[in-house]
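A single protein chain has been removed from this complex, and every other one stays in its place.
When the chains are written out, they are named A and B in that same order, and each has its own residue count from 1.
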Amino acid sequence: MSDHSEHHEESFIRKYLFSVDHKTIGIQYALGAMLFLLFGFYLMMVMRWSIAYPQEPLPEWMTWIFGGSDWRASWLQAGKLTGETYNMFGAMHGTIMVFLGVVPLGFGAFGNYVTPLQIGAPDMAFPRLNMASFWLYLAGGLIMCLGFFEWFSDTGVAKSGWTNYPPLANFADLEAANQWRSGQTQWLLGLVLLITSSLLGSVNVITTVVNLRAKGLTWMRLPFLVWAMLVTAFLLLLAFPPLEVAGIMQLVDRTTGSSLFSPSGLYTKTVGLVDVAGGGSPLLFQHLFWFLGHPEVYVLLLPAIACVAEIIPANTQKPLWGYRSMVGAVIVLGFLSFIVWAHHMYLTGMGPAVSAFFQTTTVLISIPSVILISALLISLWGGSIRFTPPMMWATAFLPMFGIGGLTGLPLAFNFADLQLHDTYYVIGHFHYVVAPGILFGLFGGIHHWYPKITGRYMSKFLNHLHFWPSLIFINCLFFPMLIQGLAGFHRRWYNGGEAYLPTSDDSENVFANLVANFIELNEFMSISAWLLGIAQIPFIINVFLSIWKGKKVENDNPWDCTTLEWATPTPPGHGNFTFEPTIYRDPYQYEPTDEGNIALVQWEKDEETSEDSKA
Amino acid sequence: MEIPYLVEARKDTGLFNSKIAIWLFLASEVMLFGGLFSSYIFLRIYADYPWPERALPILPGYLNTFILIGSSITVVFAWAALKLRKYGWFQLWIGITIVCAAIFMVLKGIEYNVKFQHQGVQHLDGTIIEGHLSYAKLKDGIVKYPEQKKAKAGHGDSHDKAKDSHAAPSGYEKIPANVINFSTNELSINLKTYVENKKRIKFLNDQAAEQKQELVSVETGEPLTLELLDAARKDYRANFAHNEDLQAKWLREAWDKAREQDSESPNWKLARTLKVEPNPADPELKTVVNTLKFKTKSGDPVIFRFKPTEVREYPESAILKGGVALSGQLFKSPLIIQIDGLDFRALATAAEALGKEPMEEIEKSWLITTYPEVAKIWHAHLKHVEKLTKHLEERGQEPNEVDLYRLNWKEIVAYSQGISPNEIKETFKEKFKGPDYYKRHFPEVTLKRDQIHFESKFTPRWNNFYAIYFIITGLHGLHVIGGAIVLFYFGFRSRKMYESNPTWLTNRVEVAGLFWHFVDLVWIFLFPVLYLM
Partner (left out) sequence: MAGDSPQEIMKAVKFYCIIGLCLFGCTVLTVSVATVEFFDRGARGFDTFDMVLGLLIATFKATLVAAIFMHLNHEKKMIHWIFFGSLVMALIGFLIFYLAFWDPISFPGFYLG
């Protein structure tokens, strides 16, 4: 990169669109991810209408996505959501939130922006590869969503769940004459691009962390965020290729008519006896998918825990409790996450020996998770807590993620999972972990680093308007799911269970009566969801308005943190640091004084350095 | 601002950046190809049909192994030359590496091409016939075959006469196996699925022109054209949408009224009392025409051809994917194939499952009973199996299913001439491309459309072995091409970099070489697993 040694004026396109600077790319990821999150949220709001009011036509304001009445008529039936449309929205909601929303925000945005700063590097190890990663992500994401527009697709978008299981996923949309204009195939194509993007990104992050650390920054002096991003990168690197294999195999199945995932003698309603060779295995896809799928949820989680782990010491003004245990826990978590995948497949007919194995590893993996959360919780003890906006989100993360994680425990046991698999309990569990859990952590991260990125604080008032309604409504939305799930409400019911209601007042159908008891929770949950959507508006305003109207920071380290990213100018320029950073001590060190705690920043020596550096 | 450790290694890790990166990337590639191999093993274990063991000719893969190993050696020579700062030698060795890669891909291309031209078909009773399509002519809907050249048993003159057994007689063509001839004089097109129909309707139009028949025309007298269909489709969609919007409006009004009257009951109870039945004669509703019917002008049938995979039902009516319905008659659509491979394993397994004797079932099978030429070959094979059994007894082994039930091309040619398969000498070209159809004579059989259980060329569609073979070797081939492109760039577009920063170039070549070796490594496993096992 020796041609960058002279600073030259870059054109707008080079500087903001096709930038190779990790900070710009981080912001690009963040903006892209947040747009996708918003769109995924919209899809969910429409789905919730169908769940709460299955026989009522959608209100007009919800149907904007369909554009003209022609296109709309092919998705809705008398204004109501059809089952197929619900499935399309459901599949895309899951895909967008997981692959296009949370991972790019957590790993793409925070990983890219913060990691080089925290280790004292001028940029990522491979800046052009970084740019390629972002554009591949955007391309892949847009290709997946193309099917919402008539111009690109004859059959809409993918409709077989975000898990895309064959045989359904193989045969959905297979009637389309041109497979490249079918939503299912476009989904697979987008997935291949996304996986490539992730692989390049993870190679970049690992190489950066290994080789570009500043002088004195030994492994055990790394801020916890860097450890978390390192483990996340390894998870992405090693777990994504099997899904790429599965995606390619399914693409080949769809375009060449092979039967890698189609068993012999398959019969479908539309086609009859399927004209393929047979001999394939739908189970193979499930194994390959979940081999990624499980590490993927830790890819979702770790960046959020990383953010919380940075916010808590800053706002309690004391060290992170159990730093070494947390590092050990996150490494063990990463390793264990590779051997638990079949707990998503307990109901595929596996024998007791295999399910016992996966049950054991799944229960084991709760241990490092608990260590992480406990360490974060104990870090609050004895601290002088400032409830700044990031701290509000971080402290909310702890109990919310706690609920999410604990509700996962029954699912780990195959005998309990027999009852709970594919019910709303599972939906409640994973949404608790991701939405009030991970997303709250990431919101905290946005508030925490916003002053460094822009030089201004985000508005506290708007944050209150965002935080409190979000906290309340998100619990109102997801907690009843746990109840409904225990009652047996199934996933992906597009009418919210209406089809299973008793047909007469004195019906003795046990299941129908159970459904009748809990079905009215649907309306409550849906209204909470729509109010939750409104509660995000203050945040959107906050993010943009604060760039011009936010309170300016007083110095380069407004939160009194100890980690290296706060040694840069605000915002950091090309090359990040104005001096050659050297690290003298562990992160999160604070010295108690009469006026309060002083942050012992990592990059400044003081008289007690000789003891600290040996700590 | 310079990224550190691009060229010189960092002291504590001892590595420069791109070396770490390439090893990480190779780790993910290990997972990729590991996943593929794992899937291969899974599919093989899971297979409920006889796995095509040793189905691929070994020579191309064998040669490719040598070529790839050779290229691995030359790429290391290139790196060494660069370290010695001998730029000319460096370029030479990179050039040879790229040439090796090109030869590899050419051999692979030949292999793929041979497979794409090879036809396989499975009869309803389980017999698998492999070979090449033969020639026939479709005239006025009747299939005409060229004069068959009868193979004389036992002697050499069949060799001479058979020389032209695969040349195309004039006026005759190879009828694709995957074509159904359907004769119809009326078709109806479902406008709802029109968009998917578009490709097929165009197809139909072309076929009609080929037949030189009058174009089919709508009952009202308009000819079938894409413009007509486009316009009808637009009308259909607009009217349908209009009606849908109206119904949505009425439904909303009904709900509002229901809620006004009863604000206590839960939604689902209200839904049951709500009845919105639009009166079809309501003046606000528009007429929705969702199907157009067409008939031939003269009433005479037109023959259309389409692929079996596009059709759902026949023989009396055919519904194409996407809702084009033709009512008419399935025409002769035979599959005429010259056999160069025969596999009775599926039939044998099915027989055993029913508790019957496999050999008896084979004797009673359609192929053996209908074609004496094939029966003769089969009986000669059985004699050979007896000899083989005796020979194997001495080694303490038994003939396996492949020995018993599968005939390859050498056996077929040999037995039809009454000699032993060992006396058939494969030419060098035949070791690559399979039997030479101009030299060898193969028995020809005709299957009727309704006797076919499944047919395909040797593409991923034929069976999962070929599917996974094409995927693994295809991905590997893409990696070869990618690596070759990178090596080309470093070999022939790097003069400036060599002059300004030769160590950096050396690092990059080393890293590219590591990738190249990995590609070779994958092939080292690929070759025995796919070709030999």
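We adopt the following convention: contacts are C-beta pairs under 8 Å (C-beta built on N, C-alpha and C of every residue); 3 or more make two chains touch, one makes a residue touch a chain.
Being a predicted model, the structure only gives us computed values, none of them experimental.
J.: Which is it among A:168, A:271 or A:339 that touches the chain not included here?
T.: A:339
J.: Looking at the full complex, which residue from A:20, A:131, A:266 or A:283 touches the chain that isn't shown here?
T.: A:283
J.: Based on the whole complex, identify which of B:42, B:194 or B:344 touches the chain you can't see.
T.: B:42
J.: What does the interface between chain A and the hidden chain look like in terms of residue numbers?
T.: 210, 238, 242, 281, 283-284, 287-288, 291, 338-339, 342, 348-354
J.: In the whole complex, what residues of chain B lie against the chain that is missing from view?
T.: With respect to the unshown chain, the touching residues of chain B are 9, 13-15, 19-20, 23-24, 26-28, 30-31, 34-35, 37-39, 41-42, 45-46, 48, 53-54, 58, 62, 65-66, 69-70, 72-73, 76-77, 80, 83-84, 392, 397-400, 402-403, 503, 506, 514, 517-518, 520-521, 524-525, 527-529, 532-533.
One rule holds in what follows: only the chains that are shown with their structure count from here on.
J.: Indicate the whole-number Å distance between the mean C-alpha point of chain A and the mean C-alpha point of chain B.
T.: Those two chain centres are 38 Å apart.
J.: Considering the complex alone, what residue numbers of chain B touch chain A?
T.: 1-6, 10, 13, 15-17, 20-21, 24-25, 27-29, 31-32, 34-36, 38-39, 42-43, 46-49, 193, 195-200, 237-238, 240-242, 244-245, 247-249, 251-252, 255, 266-268, 271, 274, 276, 308-309, 312-313, 321-322, 454, 456, 459-464, 466-468, 470-471, 475, 501
J.: Inside the complex, what are the residues of chain A that reach chain B?
T.: These residues of chain A touch chain B: 1-2, 4-5, 52-57, 68-70, 72-74, 76-80, 121-123, 125-127, 154-155, 175-178, 199, 202-204, 206-207, 210-212, 237-242, 244-246, 248-249, 252-253, 256-260, 264, 271-272, 275-281, 283-284, 287-288, 291, 498, 501, 516, 519-520, 523, 574-575.
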